[in-house]
Structures are given as structure tokens and as C-alpha cells.
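The other protein chains are all here in position, but one chain of the complex has been omitted.
Here the chain labels run A and B in written order, and each chain numbers its own residues starting at 1.
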Amino acid sequence: MAAFKNPQILLASDLRDGEVMFLGASGWERDHRRARVALDAAAAAELEKIGHAEYASNHVVDVYLTDVEIEPDGVPTPLHYREKMRIKGPSVRRDLGKQATGA
Amino acid sequence: MSVHDLSAAARPNAPTTTYRYDEFDADFVRERVAEFREQVRRRLEGSLTEDEFRPFRLMNGLYLQLHAYMLRVAIPYGTLTARQMRCLADIADRWDRGYGHFTTRQNLQYNWPKLIDTPDILDALADVEMHAIQTSGNCIRNVTADHFAGVAADEIEDPRATAEFLRQWSSLHPEFSFLPRKFKIAVTGATHDRAAILAHDIGLRILKNDAGDIGYQVMVGGGLGRSPFIGKIIRDFLPRADLLAYLEAIMRVYNRYGRRDNKYKARIKILVHEKGIEAIRDAVEKEFASMDRSVFSHDPEEFTRIAAYFAPPPYESLPAVSATLRAARNDNPALDNFVAVNVSPHREPGYAIVTVSLKPIGGIPGDATSAQMRTLADASERFGFGELRVSHEQNIILPHVKQDDLPALWRILDAAGLATANAGLISDIISCPGLDYCSLATARSIPIAQEISKRFSDMSRQRRIGKLGVKISGCINACGHHHIGAIGILGLEKKGQESYQITLGGDPTFSAAIGEIVGPGVGAEQVPDVIEHLVDFYLAEREEKETFIDTWRRVGHARFKDALRREGEDGAYI
Partner (left out) sequence: MALISDGRFVEDGWRRLADEEDLPKSGRIIVSLARLPHALEKLTPETSLGVLAPNTTEIDALATALPRLGLISIAFPAFADGRGFSLARLLRSAGFTGELRASGRLLADQYTHALGCGFDAIEIPDDLAARQDETQWRAARDAYSRTYQRGYISRGSILDARRKAAQ
């Protein structure tokens, strides 16, 4: 396992409709602000374990951890521009995706 | 009954000059939808894992992207009827977000479908003789063709009959559906290549030999992506009767010997490159010679049956030049510019080919709203025998418009935001969806295209610059054809930031060339500046009637590079 550097959240896509989801305190959330944040390697491993089980039971696909920083208000924001895009929607269509519903 | 009797052409929604399904085609497509519906059901209940399901959903055009699934609908050889275009609009409204994206492979992509809705979408497509078969996956993909097929003045034969013949042969092929990698075939029947056939796994150029027989020059091993190659000639003249047998031989050699150890080396271009074209030719000819050819004995009559569908529509006899149009152009400079830039000569006197640009200034290249799709469907029925084309430049073509009707057509297009007079100009940018949608992308493409387009928003300046192909890809897979853009832009990730590498001198035509890199990558905000410097240098250097690529070839890459260095502060730009 790679060394743990930053807090992490777990992303996935809903198998049935393809929307991006985040593992929350009690199941999948469609808003990243409700994502459960792993603050150490053990917590990240726990997220991954749940993710693998959810993948195996055909609820989600494309499951992976991504590094975040915690904003002052406690919201986790991805560090990489790719995942920044995924929590919002296309930058060229602000009327579509999660950003359109105020996420 | 003749395929194009006048009563049928006059009927609303009547397709005229393109292939129509018979009962067997229709049954086949319905059975494919039923099969996919069952595959989705088995995926949801767990009979298929994601790793098992993926190749099968891809072979039906369904991807999982950054925000949602994406469905790629096949538009064989880029030809659509008005009825089909309306269906695409209806699907966009009912199951997607009211728009679609026309691609460089003459297909259409929906960016927001749900997996559970996809079988219903496919059924709706089947209602209008459409499908998503083999628009992705490691199989023979949608066969593309010259978008001016059947109407171009420089054409030997309409390539669409060949493309349809190949579409049927390659559909659900028992032997060639699990190839080392994807396989793309393009056909042209003209003396100018508008289908970029040298950038395809197989390129077919229709030729007439000295005896007057029609056949094919066969090119193999072209392709873009991580290692771009220009196709090489494997057969100078292949008689038509041997087409399927010969392609089967190529496919068998590729299926058996193409590399499967590394997906970046799995295309046939790498096999051709590593073994040499002579070795591949020997292997193909040996296989071809050993085949039982009796199974192909009915190919010529089947080809003739298919070709009959592509007969010309019932044109009127018209004078070569329209006085109505001439007068209207004199009165209306915007119309005049539109005709000068977006209208091409038609082989039939009094008719014209109209390119409808899907590249409004600052817009998203290739996107069309459902309303725009309906406007185009209506316009095609009113002015163009109900037929439309999709070009690999991501524009829509109305292939048979009377010159007399151009003013009225222009007014309708203008009102719908579809009259941008930039076909072939610097703002007619090819762009893949990039990181705004695509899960493979390493950087965004669309915003770069938008910024360049805005920078050159002055249309008279664009016309002064002349023909110039700018092509942008958001990753090394090169869906935006950056390698063959006179100016190519490739988006990469560099130190956690989006970075853009610029190439010059690419050419998609028979004089095909891969662009050369100008220097290290630049940030997104610098790209328009760099392009502007390059264009200004070209304008300063060009001789009479030279296009950008002409000047670049004459002056040389080094001087373009130097120009950037001098223009920037201590080489800061490049």
C-alpha cells in the first residue's frame, strides 16, 4: 500500500444510472459533502473494503479512493483536478451535473 | 419498385438516397437489442461481473464516463435521414439532457443515459433503422466514408455502398469480435481524401484501373493514438469481387498475430510497423490464396443490391448558376460570406453542398441541441430530399440543396444559431470531449477550443487566415485527431496541472503527415496566445494563395519554432 499522505474519500459510480457517488457514514451519498473521510491508512483500508464488497454485490462500479483536503467548514475537496470535475459536472456546462443542483 | 420513385421522395420523412433495412436487417437489429436487454438484466442480477460485462456493453456503444454512462450511436458512413435525426432529438429529450455530441467518427454521443434505460433507447433507435452496434470495443467499428459521398464533383464512385457492404459483413462477426484492439475502416471514392483514410487501420480508396474496372487501393496500419502512423499500401488494386475475402485475410492475420501483451501496442499499425509491410502483405496474400472463395461468390450481386439504394435523388434540371442566389448575395453580405465559406460545389448543375457548422464562436464543438437537430431535419426535408450527413469535422452537411434555396435555408439556419460561416477556418475546431466528460482524458479540450474560437471571433480575420485545421485531443488516444491538424493540440497532465503540447504540419488527406512538436507544453491560458503568434507569423510570411500548411512546409518547422521563441519573452511561451 502506498504511504498515506492526505485524507481520502471513496468514489464510485452507481451501476444502474452511472452517477458519481461517495461512501458516507451509512451508505452511498450523491453529495461529496456527506462523504466519510479517512484520516489514516487504517480508515482508508476500511473504506476500500466496503467499496470492494459493494462492487462484488453489483451496486457500484469504478470504485477508488481519492485524496482530499478538508475545507475550514469541514467539507472534503478533492486535490486532483479530475476529481474536482467529478464532484461538480462538466466545466463547460454549468447547468448540468451535480453543480446544477447546488452540490 | 424503384428505390427513388418521385412519390416516395415527396412524402414527408421519406429517406431517399441511403440504405433502407429489409426485413432481415430489421430482425437482426431487434435481436441485438433483445440480446443487450438480456445482458443488462444479467449484469444487474450478477450473472455477469463488471469485467465480463464491460466488453459487451462497449460493443454496444455504452461507456462509463466521469459523470454518467455515455452511449455512442452509430451513424453509418455519416448518413442520416430527417426521420432519424428527429429520433435522435427525441431520445435526447426523453432519456438524456436535450443535446447530443457529433464525433470525429461520424457518430453521435449522449452524455447522460442510464444503464437501465439503454435497452429502451436502443429499441427507439431500431424504430428508425439505427443502432449502437460496434461503436466501441475491440471489434470492427462503424465504417466511415467521405461526407460528400454521392455529391462531390471529384468522385469516381459513392463510397457508401462499400461502407454499407462492410457494415453488414462486420456486424457481429463470429471470428473478429474479440480482436487485440479496436479496428477502424474508412472509405473514399474521390480524388481528394475527406475521410482521413490514411489514419485508419484499413483505408480503402476506390479506383478505376486501366481496363475500366472498379476496385480498391488498400491501405493498412494507419492510426493515431500514442504512436501515430500513416497507412501503407498493401494492395494497389483489389478487384471488388475480392473485397470481403481480402479483408477477412487481413483480419485473420491481425487477430492471430496482433500483440495482446500491451494495449498500447495492440493496434494493427504496430504489427505492420514491427513486422514490416512486406511481411504482412506476404502473410495476408498467403491466407487469401488459401481461402475457400466459393462462399464469396454472391458478393457482387449483394453489392449491386446495396448500391441501388444510393442512387441519386430526383434532381431538377437547373442552370449551373442561380440568378436568385447571385442577387441575394449582393444584397446580404452575411449570406455572401456563408456561401463563400460553407457551400461547396455539387456535381449536379444548380445544386450545392451546404456545411452547417456546429462550431459557433465560443461554443462546444460538435454539440447540437434537440431543437437544432429538429431544425436541421426540417430544413433537410424542405431543401434537401430529407438527407443529412455528419462529417468527421463534427459538422452537419445538407448534401443536395438547390442554389435558389440557399437564401431561405440560410435564414432558417441563422435563426437557429446554425449559420456560423467558418467551415474549414480556424474556429472550425475538431475537439474530443476531453476531461469535461471523458474518463480517459488527461486534460480538458473543449474550453481550449472555446478560447481559441473567441480569440479569432472576427470573421473577416478568419477568412483572411484561410483554411486552417485546428484539432484538439484531451489525451494521447487522439480522438480529436491532433496529430493530423495543421495545428494540433494535445492536453496532458504535467505536475498536477493541465498542460498542452502543440504540433504543426499535420495533414489528414492523401498527402497525410503527422504533426511535429513545437516545444514544451504550455498552460491552458497561454494556448490562444501561442496560436495567435503562429498565425501572425504565417500571415507575415505567406506568399500569395498559400494556406497555413503550405507556408509551414515551405518555410519549415524550425522558423515557426523560432518565431515563437522570439515572440515570447526569453522563450517563455514555448
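Here, a contact is a pair of C-beta atoms (placed from the backbone, for glycine too) under 8 Å apart; a residue touches a chain by one contact, two chains touch by 3 or more.
Since the model is a prediction, treat every value here as computed from it, not as a measurement.
Though it is not drawn, the left-out chain touches B in the full complex.
Touching the chain that is not shown, out of B:Thr18, B:Gln84 or B:Ser171: B:Ser171 (per the contact rule at the top).
Annotation: of B:Arg256, B:Arg326, B:Arg464 or B:Arg554, B:Arg256 touches the absent chain (contact as defined above). For chain B, the residues in touch with the chain missing from this view are 22, 24-25, 27-28, 31, 34-35, 38-39, 42, 46-48, 52, 55-56, 138, 168-169, 171-179, 252, 255-256, 260, 290-292, 295-296, 298, 301-302, 305.
FYI, only the chains that are shown with their structure count from here on.
Residues of chain B that touch chain A in their complex: 43-46, 49-50, 64-69, 97, 111-116, 364, 435-437, 439, 444, 446-447, 450, 496-498. Of all residues in chain A, those touching chain B in their complex are 13, 15-20, 55, 57-58, 61-62, 80-82, 85-86, 89-93, 96-98.
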